[in-house]
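Can you read through this structure? Questions will come right after.
A single protein chain has been removed from this complex, and every other one stays in its place.
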Amino acid sequence: MNLGVQIVLLTVAVSCIFPLVWMVSSSFKTQATVFKDMSLIPKTFNFKNYVEAWVDGHFGIYLFNSIFYTITVVLGIVIIASLAAYAFARLRFPGRNLFFFMFLASMMIPLPGAFVAVYVLVTKLGIANTRLGYILPQINGGLAMGIFLIKTFFDKMPKDLEDAGRIDGCTKFGIYWHIALPLAKPALAVVIIFNALAVWSEYLWAMLVLSDKNLMPLQRGLMVFQGAHLVQYPVLMAGITITVIPIIFLYLVMQKFIIKGISAGALKG
Amino acid sequence: MHRFRSILAIFIILLMAGCGKPKVKGADVVVWHWMTDRDSAFLALAEKYNKEKGVDVKFELYAPSEAYSSKIRAAAQTNALPEVFGVMAEKRDFAAYIKAGHISNLTGYMDAQDGAWKKSLFEKPLAMNAFLPGNEFGVDPGIYGVPIDVTNILFLYNKDLFKKAGLDPENPPKTWPEFLAAGKKLKAAGIPGLVSGWGEIWMIDCLASNFAFNVMGEEKVIETIRGNVPYTDPDWVRVFTLFKEMKDNSLLASGIVTMVNKTAELIFANEQAALAFNGSWCVNVYNGMNPKLNYGVMLPPVVNSQHPMIIWGGAGSSFVVNEKSPNKEQAVEFLKWLTAPEQQAFLAIETKNLPSNKNSLSSIPPILAEFAKHMDNTTHPNTFPVSEYPLVIEAFDKGIQGILIGEKTPEQIAQEVEAMKQKQKKAAQQSQN
Partner (left out) sequence: MAFKEKPKAIFENYLFVLPALAMFFTFSIYPFYKVFQLSLYNWDGISPTMKFVGFSQFKDIFFSNPVWWSSMGNAAYITLLALIIQNALALILALAVDKDIKGGNAYRVIFYLPPVLSGIVVGLIWNWIYDGNYGLLNFWLSKIGLAHLTRAWLAEPKTALTCVAIIHMWKGFGWGFVILLAGLQNIPRELYEAAKVDGASGWDTFMRITIPLMVPVFVLVSILTILGTMNIYDLIVATTGGGPGYHTEVPITRILASMRYTSRFGYACAQGLVFGVVLLIVSMTQIWFSKYLKQE
């Protein structure tokens, strides 16, 4: 049984690594050889592909922008969603169930046609072609799922801990900050990694709402190598490799919290 | 509490940092485009124009093309369009933009000085940007856009693979029977036949349209679109059957029916297929992937010798001028300059695309010249006096896919397409009441 399982694990693992290896290996080849030379280790290492990707793709400024956007959006989602989740889990106010249902429903109703409405709105608010105009709708996009996930954890918070906190003179905010949040670390980690990946890969909204090149995120840089007809494959692969590194790094950091975590909340249900 | 305050503070600061509008000096003429491969050539030209005329032209790139058309749509809603942009759409949408007041009528400029500008450009590509008197969209007749390059779509064949199969590399098949015979030879030699981006259904539409013009003549095709000839007419069934015959005679490479054009280009460039159906832009693509590729150009095989074989061709990319911009005049001047022989020659050499100016042909590489030779027998749906309903086109193209996988017969598809046509006709009549 053990050997069979090991084989399955290994096979799946190989299939997962293969594309990454192919991508990195292709990033060192040339346009003429990238689909002819089947070897996994290229015959010559064209490091200049990486230089070209960085320079022609204006990665310097785009990388800075992407990091800025990712941090701001994720921070925004975490703060706003956790506050709201706490209210839905532990506080009473009229309309509580209705509002929660609305958030839940919005998660399930995708609206491909909404981009025009949001664009018009952002323009009317005067924040088109600004970082703010790019950021706010993305924060909103991650709220529903964030609230759903985080609330599940807050629901499991033991009543006695809460009462103890109140006896000690903690305000509602204090309970939220000192007791609830630490218990929800795994949910926060999932929210962070999920939304970071989403913002990092985003480009449609950037194309729509931003005009100034200096505000564009990393994905815009990758577009430079994808013409309507001509695709510069090796340089593109180099560019993609560069963009993949930070997100894998983030996952490595966050996954420690996830493993320790989701279960704690979900299990005691 | 303090930690929260500081985190919150950081967040607010970041948001505030996002507020400021970037201090960009407004350029005189802003151009939005989607052509990634030409971005550097455009920027070079913008600099040159600035030096020569002192006018500041700014090119902004938004790719891929779906993102670009979404941006145009959205910007049109808020009147935020730039001086110069492209409308990557069918005639119907083009007309809608014009009627909504977003696009300038360039006829006056074109006709000025005894039609100097108009005459310098290829006729058909220009016609794609024009509306005829009495057009079905109710647009004032005139020219509304300028082509900055032209393209056409032909068959390509690999000369080396042809030799291997026992076919004459300098004498590709010209008639339908010759074409089918060539397919048999290719199959015997174990060489895959035709690759093309037929997963992107417009390419099927292109070839089907070529065959239609050849089988029944231009007039009958137009009459069908007008609704006076049904799609169940034997000539149309013959067109559908041609695809079945291609499939039955092993002329098509495996998987062509859902192939993306980029994959088709890869396969042909890697000499893994003998034939390709692709546009003149492919010269640039093949050159990058396999500079040694030995290939030639041929017209689609003639089915009916009584009518000419007409291929699709026209403007590759066109620009229009924003009617609502205060800098219209400068925009028009810039477009005139952009389509002048010198600039067109520069673009042709830099980007290996066919120029739209007739006088710039001497600068193009030889294989492109082959494409250019056929610019005179081209047509394109955007130059027809009437346009077919989009849903009918979808049924038509998807129907041919059905024939290619052996799921439907040509007769069945003819009936389905005609049924959709009737449905659309009825809906159009009802909405007019």
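Here are some notes:
Just so it is clear, A and B label the chains in written order, and each chain counts residues from 1 on its own.
Methods note: a contact is a pair of C-beta atoms (placed from the backbone, for glycine too) under 8 Å apart; a residue touches a chain by one contact, two chains touch by 3 or more.
None of these values were measured; they are calculated from a predicted model.
Although one chain is not drawn, the whole complex shows that of A:32, A:67, A:161 or A:247 it is A:247 that touches it. Residues 66, 69, 73, 76, 90, 92-93, 96-97, 99-100, 192, 199-201, 253-260, 263, 267, 272-273, 390-391, 394, 398-399, 401-402, 404-405, 407, 431 are the ones on chain B that touch the missing chain. One chain is missing from the display, and on chain A it is touched by residues 2, 5-6, 8-9, 12-13, 15-20, 22-23, 79-81, 83-84, 86-88, 91-94, 96, 99, 102-114, 116-118, 121, 136-137, 139-141, 143, 147, 152, 172, 176, 186, 190, 197, 201, 222, 226, 236-237, 240, 243-244, 247-248, 251-252, 255, 258-264, 266-267, 269.
Rule of thumb we're sticking to: only the chains that are shown with their structure count from here on.
Every residue of chain A that touches chain B in the complex is listed here, in rising order: 31-32, 35-36, 68, 71-72, 75-76, 79, 115-116, 119-120, 123-124, 127-132, 134-135, 173-174, 177, 203-204, 207-208, 211-215, 223-232.
The residues of chain B lying in touch with chain A in their complex are 1, 4, 7-8, 10-11, 14-15, 17-22, 24, 34-37, 39, 60-65, 67-68, 70-71, 73-74, 77-78, 80, 261-262, 265-266, 270, 281-282, 284-285, 288-291.
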